[in-house]
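Removed: one protein chain of the complex. Kept in place: all other protein chains.
We call the chains A, B and C, going by the order they appear; numbering starts again at 1 in every chain.
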Amino acid sequence: MHSDTITVRFFARLREELETETLEMPARPELTAGDLLEELAGRGGAWSQLNGEQPVMVAVNQAIAKPSTGIKAGDEVAFFPPVTGG
Amino acid sequence: MHSDTITVRFFARLREELETETLEMPARPELTAGDLLEELAGRGGAWSQLNGEQPVMVAVNQAIAKPSTGIKAGDEVAFFPPVTGG
Amino acid sequence: MISIQIEDFDVAAEHSALRSSGAGTGAIATFTGLVRDSGDMEGVTGLCLEHYPGMTEQVIAGLIEQASQRWNVREARVIHRVGRLTLSDQIVFVGVCSAHRGDAFAACEFIMDALKTSAPFWKKELTKDGEHWVEQKNSDLDKTKTWD
Partner (left out) sequence: MISIQIEDFDVAAEHSALRSSGAGTGAIATFTGLVRDSGDMEGVTGLCLEHYPGMTEQVIAGLIEQASQRWNVREARVIHRVGRLTLSDQIVFVGVCSAHRGDAFAACEFIMDALKTSAPFWKKELTKDGEHWVEQKNSDLDKTKTWD
């Protein structure tokens, strides 16, 4: 039932520092992952780090994406630090 | 008790075709592995293949050697086809 | 076979599964990663691993697919643990069986290298002085570049 929203997820250090696991945000035409990141960075405080200070990776619908990737209603967008598994 | 002889060993296809596992041969000054091979090839029959027709590897005292490697009394010399383990 | 799990895994069972992949299999290459006492910092006592459920499995399936296009891969098995791990615990397993030795080695190392830079896992190191998130190493990124 997220027909006009976007689900935004955070992982690892970002999840901890933003004290946020999931956000529902309104969808809008011609929105990109980069726009979303900029909007979130504008919240100030810990959120400012999304403004390019730290490397942030983005996934759209569980596939690695770029800042230019378009986001539409119902999409799942995730922001996280560079991965360190294995 | 091989104070004046050399032990010569053969493996795999060579052992089978020469029908020989081990030979005792007399040592002599300035003998090389290559000399030994030539001498054995001179026996004719299956032994002729030691005369360069087929690739033959040589080991002296259980370490890979060259035709020019010197052989002295008491040494163990082995001739065998290229290895195919693993 | 891809499994993201909290429980430990049994390398012997994985090896048996790879071995039973048929009479055309001539080579099995495996890699196992363990928690060691010096990661980013000295004195590591354990790890806590987080992942992105769903995406992780898709990324790894894509890596196996890529490896299968480049090399003879009869089967690949990848297991990655998440949650809390202590020193010497097994973290990750990658096993590949192939007709040929070179292909088994290459596919196994490729999957492992690519997993480190593209599968969404994050490690937090636990030391007696506290905990910290591990930073991605340039050496890992460089390894992935050598496969391109």
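The rule is simple: a contact is a pair of C-beta atoms (placed from the backbone, for glycine too) under 8 Å apart; a residue touches a chain by one contact, two chains touch by 3 or more.
The structure displayed is predicted, hence computed values, not measured ones.
*Asks:* Would you mind listing the shown chains in contact with the chain that isn't displayed?
*Replies:* Output: missing chain touches B, C.
*Asks:* Considering the complete complex, identify which of C:4, C:55, C:78 or C:104 is in touch with the unshown chain.
*Replies:* Per the contact definition at the top, the residue touching the missing chain is C:104.
*Asks:* Please output the residues of subunit B touching the missing chain, sorted low to high.
*Replies:* Looking at subunit B, the ones touching the missing chain are residues 9, 11-13, 15, 55, 59, 62-64, 78, 80-86.
*Asks:* Residue by residue, what part of subunit C touches the chain that was omitted?
*Replies:* Within subunit C, the residues that touch the unshown chain are 10-12, 15, 19, 23-38, 87-88, 90, 99, 101-102, 104-105, 108-109, 112-113, 143.
Keep in mind that, in the parts below, only the chains that are shown with their structure count from here on.
*Asks:* Distance-wise, how many Å sit between the C-alpha centres of subunit A and subunit B, to the nearest whole number?
*Replies:* Subunit A and subunit B have C-alpha centres separated by 73 Å.
*Asks:* If a residue has to touch 2 or more other chains to count, which residues of subunit A qualify?
*Replies:* Residues of subunit A never touch two or more of the other chains.
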